[in-house]
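One protein chain is absent from this view; the other protein chains keep their places.
When the chains are written out, they are named A, B and C in that same order, and each has its own residue count from 1.
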Amino acid sequence: MNHTPQQICQALEEAYQYAAQWVGKGKMPDFIPALEHEDPRRISVCVTDLEGNTYTAGSYQGRFSLQSISKIILLEQALQDSGEEVVFSRVGVEPSGTSFNSVYRLELIEKVPANPLINPGAIASASCLTGRNKEEKYQKFRALAGELLNDPTVDYDPVVCDCEMKTGHRNRALASMMLHNGVYTGDPEEYLELYYRGCALRVTAAQVSYFGAVLAGDGLCPKTGRRLLSREHSELYRALMATCGMYNTTGRYAVQVGIPGKSGSGGGIVAAARGKMGLGVYGPELDGNGNSVCGMKALEYLSRALDLRSY
Amino acid sequence: MNHTPQQICQALEEAYQYAAQWVGKGKMPDFIPALEHEDPRRISVCVTDLEGNTYTAGSYQGRFSLQSISKIILLEQALQDSGEEVVFSRVGVEPSGTSFNSVYRLELIEKVPANPLINPGAIASASCLTGRNKEEKYQKFRALAGELLNDPTVDYDPVVCDCEMKTGHRNRALASMMLHNGVYTGDPEEYLELYYRGCALRVTAAQVSYFGAVLAGDGLCPKTGRRLLSREHSELYRALMATCGMYNTTGRYAVQVGIPGKSGSGGGIVAAARGKMGLGVYGPELDGNGNSVCGMKALEYLSRALDLRSY
Amino acid sequence: MNHTPQQICQALEEAYQYAAQWVGKGKMPDFIPALEHEDPRRISVCVTDLEGNTYTAGSYQGRFSLQSISKIILLEQALQDSGEEVVFSRVGVEPSGTSFNSVYRLELIEKVPANPLINPGAIASASCLTGRNKEEKYQKFRALAGELLNDPTVDYDPVVCDCEMKTGHRNRALASMMLHNGVYTGDPEEYLELYYRGCALRVTAAQVSYFGAVLAGDGLCPKTGRRLLSREHSELYRALMATCGMYNTTGRYAVQVGIPGKSGSGGGIVAAARGKMGLGVYGPELDGNGNSVCGMKALEYLSRALDLRSY
Partner (left out) sequence: MNHTPQQICQALEEAYQYAAQWVGKGKMPDFIPALEHEDPRRISVCVTDLEGNTYTAGSYQGRFSLQSISKIILLEQALQDSGEEVVFSRVGVEPSGTSFNSVYRLELIEKVPANPLINPGAIASASCLTGRNKEEKYQKFRALAGELLNDPTVDYDPVVCDCEMKTGHRNRALASMMLHNGVYTGDPEEYLELYYRGCALRVTAAQVSYFGAVLAGDGLCPKTGRRLLSREHSELYRALMATCGMYNTTGRYAVQVGIPGKSGSGGGIVAAARGKMGLGVYGPELDGNGNSVCGMKALEYLSRALDLRSY
C-alpha cells in the first residue's frame, strides 16, 4: 500500500464528486417498499486500508440494507458449519450467465445452483447452517457478520425481511425446485428466512469497506491482525466476486473496475483489492441489473486514481 | 517483479515436475484427429517477465495448436478493423454460464453471443475483420498474431483447419443462427474459416508466455517497450480472461489459480499476472471442459510459488 | 352407435384379455406410497354408450385415484365460476411439448401455462374457483364431479392428498412461479390443495366411462339426456384431450388409439369417441410417462375392434 492518507482522502473526495453526477440516472428499488424512500443523494464512498484505517467521503454514517453482499457471509457460515464437501455438493462455483433469480437452469442444465452469489446458491448456503433451530442458526450467523463488519450490534430490519418474505415468490419457486432436485432436505421456508434476514442486515459503507479489507488482507482483521477468515476462504470469496459478483454486469464491471466486488440491491458494493485495501460504497439508485449506479462510478474512479486494478 | 531468475527457474522446474504427475489423468482431444497423436508427456511450462526474459521448463520447443487462445487475438483484430461500437453490437462481455458451443442462448436469451471467448463470440469477432477478401483479412490477422506471439512466421496448420471445417457442425449451426438473428450479414463460411485458421495457428509455449507478458504489461512489448496493445484493450482482455477464460471451469480456475487466463483445446493456456509476468503452459491431455489438465496444475503451482494471484 | 351389446361385451372381454398380457411391463407409481400397493392384476375395461348402458370387463368395482383426469372437471368448475375470459387469461390451450411438471417454460417461453392438462395449468384452473373459502370451493367442485362421474358420494382420499401436498415440491415451485408471473393472486397453497383433492378423488372405471360418455355425447347425460356440459365445453375438452391428453405420449397415443383421451397417474384413462361411446379403463402399472400400460393396450384393442378411431 503506497498511498499516503492525503492521497486516499483526495481520491475519495473526487470519487464522491464524480459519482454524485450520476444521481438521478438510476432507479430506486421497487421490490422493497421499505427501501423506496431513501434519499438518492445520500452517497457514501469509504476505504479501509490493511492497517485498519478507514477513510470516508459523503454521508458515510447512514445505514442501508446489506442485501446480496450478505451472501458471502452466509457462505462462510455454511462452510464453518458443514464443511466444503457438503456445501459444494449443494452449490457450484461457476458463473451462471443468468439473472440472479433464474429458475430454468435448475430444470434444464444442472441440479444444484451455479454459484453461491445468485439467489438459489445463497438459499443453498442457508440450508448448510447448523443449530437447534432457526433462531440459534441466525444468532451464530449474526455474530459472524458482526465480526466481519466490525459491528457486534449488527442486526436485521424485520420490516425489510418480512416484506421480502411476502413478495419473494420467485425465490420460493427456487427453494422448492432445489428441494425437488434433492439439493437439500428440511424446511425451505426456514432457509428462505435465514437468507432474507442476512439480506436485511443494516450496515454502513464504512463497515462494508472494513469487510472488504478483511477480504483484501487474506482474512486478517485489519485492526488487530487476528485471523477472521482462512486464507483459502478469502481467495475463494475474491474469486467468486471476480467471476460472479455483480449480477449480469460482472463482465462489464471487470472491464471498467477490475477489482473483485459484490453488489447488493440495497445500494451497497464491497470490493477487495488484494494486498491493498477494502472499499465500501453506497448509493441507493440501481441500474437495470441491481447494482448501485453511483457506487459503480465511484469504484471506477477509485480504481483508476489509486491504481487498484487486480486484473 | 521481485523474483530472481533462480527463483523463477526453480519454481518452473517444480511446477513442471508437479504437473507431470497428472499425465494420464486427462483425455487426448478426439475432435481433431490430427491432434490425437501428440505425446501426452510433452509438457511445457514457460514464463516471460516484463523485461522480456523467457524462462522455460519441459519440452518447450514443440509446437501445438493455439485453438481458443486465438480468440483474444481475433477480438483485437476486430477492434482494430471495426471499432468498439460495431464489435460490441455483435458480442457482449458477460460470462455465458454455458458450454463454449451452446446454441440455446441465441434463441431464448439474447440475440448476440454473451462474450468473445465462446465460439459464437469468436465467429462474431471474425465477422468484424475488414479486407478485400478472406486472404487479405487472414494475412492481416496473421501479422498481428505474429507480433503478439513474437513469431513473424506464425501460420496455421491447414490439416487441422480443414478437419475442423469439416466436422464443426455445431459451430456452423451457431454461425447460421447469428445470421438469422441479424448479428452480421455476409458469408458465415468465411467467418468460420477465419476463425478456424486462428485456432489452427501453430505456436510454442514460450510464445504463449510472451503473449501473456504483453497482456500483463498493459500492452507493451516486454522486450522493446513498444506499445502493441492499448492499455484499455489489455484491461479488457484480462477482464474477459478473468471472467470467461476457462470454459465451464472459469470459477474453479479463479479459486485455484487466480490469474486471468485463457485455455485452448489444443492443450495450451496463457495467463497474465498484471505487472508481474506472462505464463504459457502446454500439456495435450484435456479435462472434461477442454482445459489442459497438466497446464492447470502447473499454473496452480506457479501461482502459489511465485505469489502471482491477482484476486 | 351400431354395435350390439353382444359385440361390445365380446370386444371388452377380448380387450381385457389382451391388456392383461401386459401386467408386469409397467411400474407401480412410486410418488404416492398410498398407491404403491395396489394389485397390478386388477384391471378394468368399461364402456358407457350414449343410451347410458355401461358394459364392463375385469374387476370393475374397485376404486382408484382419479389423478390428472380430474383436471378436466377442475377446468369446467373454473369456467363455470369465472368464465372463459378470466380462465384463458391464466392458461392456454396449446400442447406444451414438455413434461407435465416442467417449470422452464414459465420463465423462458410464456407467462401462463400452455394448457389446462399439465400441472401448472390445472393449478391455474384451481385459482379460478370462487367461494367464501377453500371448503366451499371444494364442495362445489365435488358436487360437479359427482354429477359428471354419476356418483354423488364421490370424495377425495385424504391420505393420498396429504402425501401429495407434502412431496409436491415441483408443483409448489410451479405455483410460486405463476404467482411471480402474475397469473393469479391469492394463496397458492389453497390452489394446490384444491388441485390435489381433485387428484385424490376415488372413482371406478365404470364411473370414468360414464364421464367419457358425457364428453362423447356433447355434454348430455347418457341416462337422462339432461345437459351436464355445454356443447362448446364438450368440444373444448375433447380437443384438449386429443392434443394434450396423454402427457408426453399424446402423439403416440393419437397414432395407436386415435380417440381423445386423458390419463391419470392413478392408472385410469378416460376416452370419448364422439357420437359413439365413452370408455374408462384402469390398470395401476404406469409407463415412463405416467400412463397406464394395460389401459393403453385395452384402448388400442377397443379402438380397432369397435372402429372408434376419431381421426
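Everything below uses one rule, namely that a contact is a pair of C-beta atoms (placed from the backbone, for glycine too) under 8 Å apart; a residue touches a chain by one contact, two chains touch by 3 or more.
Computed from a predicted model, the values in this text were never measured in an experiment.
For the chain left out of this panel, the touching residue among C:Pro5, C:Gly24, C:Gly83 or C:Gly97 is C:Gly97.
In the full complex, subunit C touches the hidden chain at residues 92-98, 105, 109, 114-115, 235-236, 238-244, 248-252, 254-255, 258-260, 272, 274, 309-311. If you put the missing chain back, the residues of subunit B touching it would be 102-104, 106-108, 169-170, 172-174, 176-177, 179-180.
Just so it is clear, only the chains that are shown with their structure count from here on.
Using the average of C-alpha coordinates as each chain's centre, C ends up farthest from subunit B.
Counting every residue number used by either copy at the subunit A-subunit B contact, over half are found in both chains. Spacing of subunit B relative to subunit C, judged by their CA centroids, is 56 angstrom.
Averaged C-alpha coordinates give centres for subunit A and subunit C that are 49 Å from one another.
If each chain is reduced to the centroid of its CA atoms, subunit A and subunit B end up 31 Å from each other.
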